[in-house]
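One structure is given below, encoded as structure tokens.
A single protein chain has been omitted; all remaining protein chains appear in their positions.
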Amino acid sequence: MAYEEVKIKTPLLLRVLPVASILAFFGAWQLIISLGIIPTTMLASPSQVISIFIEKLSEPNPDGAVLWVHAWTSIQEAFTGYLLALLIGIPLGLLMGWFSVAEGLARPIFEIIRPIPPIAWIPLTIFWFGIGISGKVFIIWLGGIVPCVINSFAGVRMTNPTLIQMARTYGATDWQIFTKLCIPSALPMVFGALQIALAYCWTTLVAAELLAADTGLGYLITMGRRLAMPDLVVLGMIMVGLTGAVIGVVIDWVEKRLLAGIRR
Amino acid sequence: MKTETEYKILCEHISKEFIQKGSQRVRVLDDISLNVKQNEFVVILGPGQSGKSTLLRIIAGLEIPTSGRATLDGREVSGPGPDRGLVFQSYMLFPWKTVIGNVELGPKLRGIGKKERREIAQHYIELVGLTGFEKHYPHQLSGGMKQRVGIARAYANNPKVMLLDEPFGQLDAQTRYFMEKETARIWETEKRTVLFVTNNIDEAIFLGDRIISLHGKLPGRMHQVYDVHLPRPREHTDMEFLKLRHDITEASELTL
Partner (left out) sequence: MNTIANEVQVQVRERSPLSIWRVLKNRWFLHAVSMIAFFAIWDYVAINRFLGSALARPYEVSLQLADMMVNPIAGKGLFGHIWASTQRILIGFAIGAVLATPLGLLMALNRYINAVVKPVFDLIKPMPPIAWISIAILWFGIGEPSKVFIIVIGTFVPCLLNAYNGVRLIEPQLYDVVRMLGGNRRDEILHVCFPAAFPAIFAGLQISLSAAWTCVLAAELVSARSGLGFITLLGMTLSRPALIVGGMVVIAIVAWLTTLLVTGLEKVLCPWKRELQTA
């Protein structure tokens, strides 16, 4: 704690342990399949996953498309829903935060929609739109819009009241205060929403694809189960996790570039 | 020449370096030597960034000096402990405990029984003037009240010395004057040896028997020692007070 001497070098053990841990994890995983402790009908070993990964790079069977097509479909759907959620949710939240008319009208509807997990919309959406892309985009949009509205709303509400009073003494109109003060003030919270909404959108996408799709990473996972091919399932899972993480890093990078210089 | 054990606190040639990220060495204190006698109220005066908080933390045992040593009653300080009461600048009260919960924590940690520690806590809450606020939570209190809880909490362990680290730095001017008077009153009621850190010259002259001023820039170095012979209670507008204030201001880099 605070009164110990500041050590510059981390002990060797601490630097080795993370690497050892990861290696042990994969090693154990490989071993329990190779040694037959868990049958290959239930789980695939890392080597099997890698081999099917290489296979899927060019082989469209047995699920109908190569890996790249699946990933791209998923990313497209997720991004469309995500961008729509941002485009609608953020302005809506910002307006709700400042204009009481907007809040009065939009709030009840929002509070009704909010407790419903986006996944609960899946049966209804399939019923309306069928299994195509538009249904999935709708659900993803629903998933992403909630954090956007909430964070934008909170961001505007958190505007420093002293600054607002100061703007009023200069004779600024409501609209001017909104555009020139509240919105820039709310930017950090809005950017916080970007990451959260992305995570929601991505999970909702996977859920939607698991249940109703014919391409996409979620579909890949389901097909793997139906064909009793756990290597496909694990491949799908890893791709889902990896893609989600990569997109998150990209958003983070964009955020840093755009917010450079503004103190959070 | 007094021998070592007749000083309550003794700092001998204390220096402190911090190693920041990138292995940059920052020298915060350079060859500080001072002594404090029993029941003396000594003020360490210096502008910001002069290492005075670090000096206090070394005496508290929360930091280890790079060279030199600090002793309490002749024994070297080797770690934190309840024999030195520390009052923090940002109060550091436990927000999940009530006022009395905070004050009686020290006795509780030392294994004192419930009834007895309640009495101890109650006594010190009365001493600092917070009777009636025992069941309040820190977030319900003003800054001055929170700091009084901090003082009561330190006193509750019956420490040999009280260490106060710019305790009124976060308070507004009016509350600050009030708290200075309160501190003087509390000290007169229950005398302890006090080491008080501040950057405010008025505060230093009002409270201290002796003022040790440090240089302005890092590393902190001994500058001047002033003996304050004014009778208590002191008046900020007294001629002697103002004269001393003038002298200190001239000599140091502190501005009023």
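Going in written order, the chains are labelled A and B, and every chain counts its residues from 1.
Keep this in mind: contacts are C-beta pairs under 8 Å (C-beta built on N, C-alpha and C of every residue); 3 or more make two chains touch, one makes a residue touch a chain.
On a predicted model such as this, the values are computed, not experimentally measured, just so you know.
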Per the definition of touch given earlier, which of B:L45, B:L86, B:I151 or B:L164 contacts the omitted chain?
B:L86
For the chain that's not shown, point to the residue among A:A71, A:C182 or A:V233 touching it.
A:V233
Which positions on chain A touch the chain that was left off?
1-3, 13-14, 17-22, 25, 41-43, 100-101, 103-109, 112, 115-124, 126-128, 146-147, 150-151, 153-154, 157, 189, 192-193, 196, 202-203, 206-207, 210-211, 218, 221-222, 224-225, 228, 230, 233-234, 236-238, 240-242, 244-245, 248
Applying the definition given at the start, please give the residues of chain B touching the unseen chain.
60-62, 79-82, 84-86, 88, 90, 92, 94-97, 105-106, 109-110, 137-139, 153-154, 157
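Quick note on the criterion: only the chains that are shown with their structure count from here on.
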With chain centres defined as C-alpha means, what is the inter-centre distance between chain A and chain B in Å?
51
